[in-house]
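Here's the structure, in structure tokens; my notes come after.
Removed from the display is one protein chain of the complex; every other protein chain stays in position.
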Amino acid sequence: MRTARLGGLGVADLGFYILCAIAVVLLAIQAISSPADFLQILVFGLADGAIYALIALGYTMVYGIIELINFAHGDVFTLGAYVATTLIGFFAVSEDAFTTLNLVVLLLVFPAVMLIMGGINVTIERIAYRPLRNAPRLAPLITAIGMSFVLEGFMFLWHGPATVHVPNLLPHGPGFEGYLGFDCAVNSNNCVFIGFKDVFVLVAAAILVTLLALFINRSKLGKAMRATAQDRDASQLMGININRTIAATFFIGALLAGAGGMIWGLYFNTVSYNLGFRTGLIAFTSAVFGGIGNIPGAALGGMVIGLVAAFSDGYIGSKWTQVVIFGILIGVLVFRPTGLLGMRVPEK
Amino acid sequence: MVRARGLVVLTLAVFVAFACGGSTGGGSKGTIKIGSDLPVCTVGGQATQNGVKFAIDQKNAAGGVEGFTITFQGFDDCRQAAYSADAGVENVQKMLGDNKFLGMIGPYNSAVAKAEIPISSAQHFTMISPANTNPCLTKDLPDCSYHPQDLRKGNPNNYFRVVTTDDYQGPAMSIYAYNTLKFTKVGVLDDSTVFGVGIANTFETKFKALGGATLRKGYKKDQTSDFRVILGTFKTFGAQAIYVGGTDDQNICVPRAQMKAIGWTVPFLGGDGIETPDCINEAAGNEAGIYATSAGADATQVPSAASAISAFRAAFPGPNDFGGYTMQAYDASNALMAAIGRAIKDNNGNTPSREQVRAEMAKTTGFVGVVGTYDFDANGDTNLKIVSIYLTEQAADPSKTSGVCGSKTAKNVCFVWKTQFDFAKIS
Partner (left out) sequence: MSVPATAQKRGPMWNRLRLRERIRDRDTAIFGILFITAVVWPMATIYATDSTFLIAQAGHAGTYVLLAIGLNVVVGFAGLLDLGYAAFFAIGAYTYALFASNQLASSPLHHEFHMPFWLMLFVGMVVAAVCGAILGFPTLRLRGDYLAIVTLGFGEIVPQLFYNFDQWTGGINAIGNIDQPSLPYWITGPWAEAGITTIKLVPNFSFAYDPVAFYVLIVILVILAVILVRNLHSSRLGRAWMAIREDEVAAAAMGINTVTTKLLAFAIGASFSGFAGAYYGASFGIVSPDSFLFTVSITVLVMIVLGGMGNITGVIVGALAIYFVLNNLLPALPAQVESLADSVGLGSLNVQNGDWPGLAGETQRIAFLLYGLILVVMMLLRPQGLVPSRVREQELKHDAVLEEETAVEQAHA
């Protein structure tokens, strides 16, 4: 009995593990042949992945609770960067230097952006999704696409087609430069450059994800969310206010997306109105990759996709990155249909 | 059910109302229409369209062409804020469908031209591009993946351009980078468009022929927003500069901004796609040190153009109304109107056919424009083979520069003319 079960699982899982093993071996070869390059790409990949993770959490929470692919979520992320730019513009910050004022502005603008985005997302839910909760399954999907266009159109109207410059509030200087005793001044090619910003992104994302996990697991509202995701009717019978719980899910998803947008802006200093479309798609892929509806899965999926994209850019060529990411996605879904950590099986 | 039927009827009514909407008025002896097909959503496309509009307004004010009034209609080939070949094709079909259109100025992007030429050549419809630089559109070069004669399908050539081609533009920067700036290793990045890949190829070929080494990478706008990994590979390669083939609407200057994030300061070189205000905006925070070429003489450096520019400035006073190809568009429009004028004479003062206009355009020799004197060869290329080189600098008075300055953050950072190569004299 035991062997049979293992055997039954084996075919698909074996394929999955073989794929993973091949990837690890290939990366290890690269790491040994050029450790500095490898480390550098690793750092970039982790930082990008952290941002994808923040967006992916919103997708996974919304999908988990109402089974909607919220296409507008990526644009909520971009709008976060736009709002942050405007808010920062109210202060006389000094770019390219890290002053006390910059720190104060950061501490003020961060929560403000998150709350504004939360409010916007709740409004979107109220207007575009709630009235369609009992409509045909694809109707809210189309309004989600419509809201995505509305948000993009709004940003387009606001700042036009060109990219928008986000003020650089963080110090540029490297937090760490050097590699295994090489002197960067002597041989800059063997140098790993880890900027203060890279560290900032990782730390900020880690804090936000931890807070979210605590909230979902410990708070009463978090419990209500988990209950609603499992069985909406039953939790309604238990006296949970469904509308409020779903609104809260959108609110929290947007808090993270808004934070992600602001972090992106501070990190890259350029955003364009349609950034969210592609970034959202990648983040959604991350959520599926990690096992949709699964919060640690989304975070892990984001990091993995960020790394995959960076390694593919570096070692295969960026014109293959798209093929690699979605190829892996299809592979994972075929071999392991519930994603990396998909313990829940949403067979609805 | 009644409501559904009402909706359908309403939709149809709107369809029909729309169909009837486009009637036109009369003129003195009649009207002739000239269209333009440009990406008006971009700053560069708008500035180019201004040049066409200015030339036609001027001509009409002076009595039109042989008694005919010229009506200008500008078509936009943008879809969702970037040029689209499909939109261009639709615009050309729109012009071809209306017999009053005898010629067009445009397109701006080589990929659009490639899609439009087969359709327009079948109807002998004259196209003059003020900005297309991809050589394969007119020349049968070994590097080209398609042949100009195939685009025209045995029809006589109907496509002309007043700017020189990337097989001069790219090499001009190679020569400048290798001989003047003394670079030997350059990273080459293209934006995966017809123009970007083409110009990057010509740069790379010439740079290697001169003795330099290159590393080639590409990206796609909608897929890459983090360029640091690509920049990192260039850095590891030991590049002393980056050459980019591409246009600002494909975010080609965003890597310039991100170079700062990996603490790397080497010059940033490119073609006419980055000699734009939007490029300076994209590179915000790291605008200095961008070298760009332009596929024509700098109008501000040509003495004969001074009066035309000041007249233009009076008519279009906005800071971004004048661009790198405005005067080229002005010349192209005047060349087209001159050809239409001769065609009217050929047709005894009546509205000429498209073929007559095309034939007269092909015969154009010694046309005196403001940027230079044009002859067109059998392929439709101009004999003017001047490439100008610019560098971004802080300018005390932006109006004294090329006029291409940042429009948002760095309003005083402008492309300043450095030198020019005249390939007609070199070869």
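Here the chain labels run A and B in written order, and each chain numbers its own residues starting at 1.
By definition in this document, a residue touches a chain if its C-beta (ideal position, glycine included) is under 8 Å from a C-beta of that chain, and two chains touch if they have at least 3 such contacts.
Note that the structure is predicted; figures quoted are calculated from it, not measured.
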Residue of B:T48, B:T69 or B:T193 touching the missing chain in the full complex: B:T193
Of B:V89, B:A172, B:L189 or B:L215, the residue in touch with the unshown chain: B:V89
Identified contact with the non-displayed chain, of B:L38, B:A111 or B:I199: B:A111
On chain B, residues whose C-beta touches the chain left out of the figure: 1, 4-5, 7-8, 11-12, 14-16, 18-23, 40-41, 46, 76, 80, 84-86, 89-90, 93-94, 96-99, 111, 114-115, 118-119, 122, 136, 145-146, 150-151, 153, 192-194, 197, 220, 222, 318-319, 321
Interface with the unshown chain - residue positions in chain A: 63, 67, 69, 127-128, 131-132, 134-136, 138-143, 145-154, 156-157, 160, 281, 284-285, 288, 292, 319-320, 322-323, 326-327, 329-330, 333-334, 337, 346-348
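FYI, only the chains that are shown with their structure count from here on.
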Whole-Å separation of chain centres (CA-atom averages), chain A against chain B: 38
Chain B - residues contacting chain A, complex: 41-43, 80-82, 192, 217-220, 222-226, 228-230, 232-233, 235-236, 238, 248-249, 251, 254, 257-258, 260-263, 278, 281-282, 284-285, 408-409
Touch list for chain A against partner chain B, complex: 34, 36-37, 40-41, 44-45, 48, 95-96, 156, 161-163, 165, 168, 172, 174, 177, 188-189, 193, 195, 197, 267-270, 272-275, 277-279, 309-310, 313-314, 317-319, 321-322
